[in-house]
Each structure stands twice: as C-alpha cells, then as structure tokens.
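FYI, not all chains are in this one, though none of them got moved.
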Amino acid sequence: MRISAYRCEHFNAAHRLHNPAWDDDTNRAVFGLCNNPNYHGHNYELEVKVSGEIDPDTGYLIDLKLLSDLIKSEILLPFDHKNLNLDVPEFSQLNPTAENIAVVIWQKLRTQLPDHYDLSVRLYETPRNFVEYSGG
Amino acid sequence: MRISAYRCEHFNAAHRLHNPAWDDDTNRAVFGLCNNPNYHGHNYELEVKVSGEIDPDTGYLIDLKLLSDLIKSEILLPFDHKNLNLDVPEFSQLNPTAENIAVVIWQKLRTQLPDHYDLSVRLYETPRNFVEYSGG
Amino acid sequence: MRISAYRCEHFNAAHRLHNPAWDDDTNRAVFGLCNNPNYHGHNYELEVKVSGEIDPDTGYLIDLKLLSDLIKSEILLPFDHKNLNLDVPEFSQLNPTAENIAVVIWQKLRTQLPDHYDLSVRLYETPRNFVEYSGG
C-alpha cells in the first residue's frame, strides 16, 4: 500500500539574485529585475510530498499535523518574513533562486524525516513559476 | 504516443477518524479534532489520472465524458452528501482517512476501467492536505 | 480615507439541513441529499470584510493579525471539526444553511468588533455556492 501524502505551507520573503563572482553588468544581464540590490519578494508556496506505506493502525501514511509542525519549525520559522540573502545562513554564499531554495528545504526536511519515507518538495515562487526537487 | 488524461470531480461528505481497537484517550491523542464523535466534513476534490495510448481515430486517450460518468456512478453516487463511516460499506471497518479513501476509490475504479489503462487517483481533503495512490 | 480590509479563514464541519416542523417526505423534497440524517460536510471558506478609516499611525485599517485571532476565537474554535447541528448551540433550533451560518458568524463578530468598523461576511460552502451578509 505505497501512497503519497502532501502538505502545503507558505512563507513570505525578500531575496535578490546575484553572483558575486560576476561584475554588475553581467549580473544585470543574467538576472534582470531580480538583481535589484534593494531586493524584491514573493509569497512562496511550499508543497511537501512524503511517500511510503500506510500505517494499518492509523490509516495514515504520516500525521499531516506532525508534518505541518515539522515544516513550520524547520522552514517557516527561519524563512518566513525574512530576507533570504541576509537573514538565512544557508544563502549567505548560495544564490537564493527557486531551485536552490527548494534544494535547501529538501535537505533540511530530509534530515528530520524518518528514513522509511521518500521526500519531494515543490516550491512556487509565483503561480506561474515553480520548481520541484526530489533529491539525487 | 503514451499520454495521461485527468478528470476532476468533487463530493461533500462527513467522516470521523477512529480506531475501535483503541480507548477514547488514545483516539483523541492520535486523531485530535478529527476524532469528534459527532463527525465533521469536507469538500473532497478527486483528480483521476488515466494513462495509455492515444486512439488515432478519435485523438482521445479516453473519452473524459465517459470517465466522468464512471466516476459519478462508482464514487459520487455512493459517497456524495454521505457520512463515510455510516453510509459507505467500505468504511464500516476501515478508518476513512484520506489515504484509505483514495485506496478505496482506486480499487473501485480499477475494476471498471479496461486493463490497458493505468490508473492513479489524487484526493484533496483540503486545498493544503491531499494524497495520491497509484496501486501496488 | 475609507477603505476595506479582508481576512480569510476556513473550517471543516458536518451539517444536516432539516426543518423539524415538516414530515420526512417534505424535508427530503426540499433539502434533497442535504437532508441525509447521518450528515454530510464541507470545507467552509470564510471571508471577513471590515470597513473604516485608515489609522495614520499604523497605516492599517485594522491589524489583520488581530482580526484573524478574533475569527479564530469566536468562529473557528466553536465551529471547526464540529457537527454544526449537534455541537454548536446556535444551530440547535436553527437550520444550518449557508445563509444562517453567515448570519450567526456576522452576529458573533459584530459584538466583538469596535462600533466604528462596518462588517460583512462571505461564506463559501463550496467554490460554486456561497453567500454574503452585511447585517440589516
């Protein structure tokens, strides 16, 4: 009885896309408006997918309340209403693109989730731009 | 030309999460508000995915009108505006978690769908909590 | 500077539509599937609109965090994961149609909201069926 369960959460954050190894013109050419030195921001929608076997005692794959609490403590607390570049240590040297944010979220949740679950995260930067990372 | 086609339907139902093998305190501790003996309810959104080959005569994988009719007769008729615990025989002994409801829906549709189609179901209990089951 | 601010919340509840002054056939004829004696349920989406003047010190009409807290204590705590007919005293004698639920919500919030604010509530029973009540 292999199944997947999903929990969605959201956070609001500022960020700036920038590669410090490049000069300003290259950064502006590659990242466009996203390179604004004063930052811009998004309502990030996060969809966390956990896969595994249904527990016959509960009928749950995982208690989504506990998954929600995990996302809150590991991701929302450090990311929500923050400046990803300045306030979140993982992005002090890593460009906070949607791709890199999704990888960081996956890594942070992976270390807290029991090994018998598979994990995938989807991150919406806008309703029309989003990414998905499943490890590997 | 392997493709997937999806049809979404919805039903409104009451349910209660409860394991009769446990005492009341354990049930409340595990299922929380969902253990309310008087039931609560949801607008369930059901997304049915069928996969296979495009029919060159019609350009269809499957006539989604026929898939919709199948979902209506097999799922909506017995589930919609019902109490899943009391009115739906499949849940007389099975806890109606989103996971178990999705498995029951998959099994009911699988027996009616021609073998050359693959089948997967996604069930939204709320916009932020949902599950996906593909058999096996 | 008259403006309106909105805060959305949701709750999941079971209910049954029934008029005890009528016989069973009349109830079934009028309320159809909604008359199921075992109840059914919904994800209710609640949109609360408050109107008034912007406070020049804060730039807020009302702190939406405080409005959210008020909705939680007055509405979600007594309604969420409940059976409206059995668990909510306001509906022990009042049929819990979307219209009547909206009126009850409005009355409960109105008594807690300072008089200088106008109030309106919109209640979605499903994405396609909803009501709006502004008092009076």
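Each chain gets a letter, A, B and C, in the order it is written, and its residues are counted from 1.
Definition applied: a residue touches a chain if its C-beta (ideal position, glycine included) is under 8 Å from a C-beta of that chain, and two chains touch if they have at least 3 such contacts.
These figures come from a predicted structure and were not determined experimentally.
Shown here are 3 copies of a single protein sequence; counted across the entire complex in this file, the number of copies is 6.
As a convention for this text, only the chains that are shown with their structure count from here on.
Taken as a graph of touching chains, this assembly forms an open line, each chain in contact only with its neighbours along the path. Closest to the middle of the protein, by Cα centroid, lies chain B. Relative orientation of chain A and chain B, expressed as the C-alpha superposition rotation angle, is 120° to the nearest 5.
Centre-to-centre, using mean CA coordinates, chain A is 29 Å away from chain B. Averaging Cα coordinates per chain places chain A and chain C 34 Å apart. The multi-chain contact residues of chain B, meaning those touching 2 or more other chains, are 127. Contacts from chain B toward chain A in the complex involve residues 17, 19, 21, 30-32, 94-100, 102-103, 127-134, 136.
The touching residues of chain A, when paired with chain B in their complex, are 1-9, 54, 57-61, 63-65.
Listed in rising order, the residues of chain C touching chain B in the complex are 10, 12-15, 33-34, 36, 38-43, 80-83, 86-87, 126-127.
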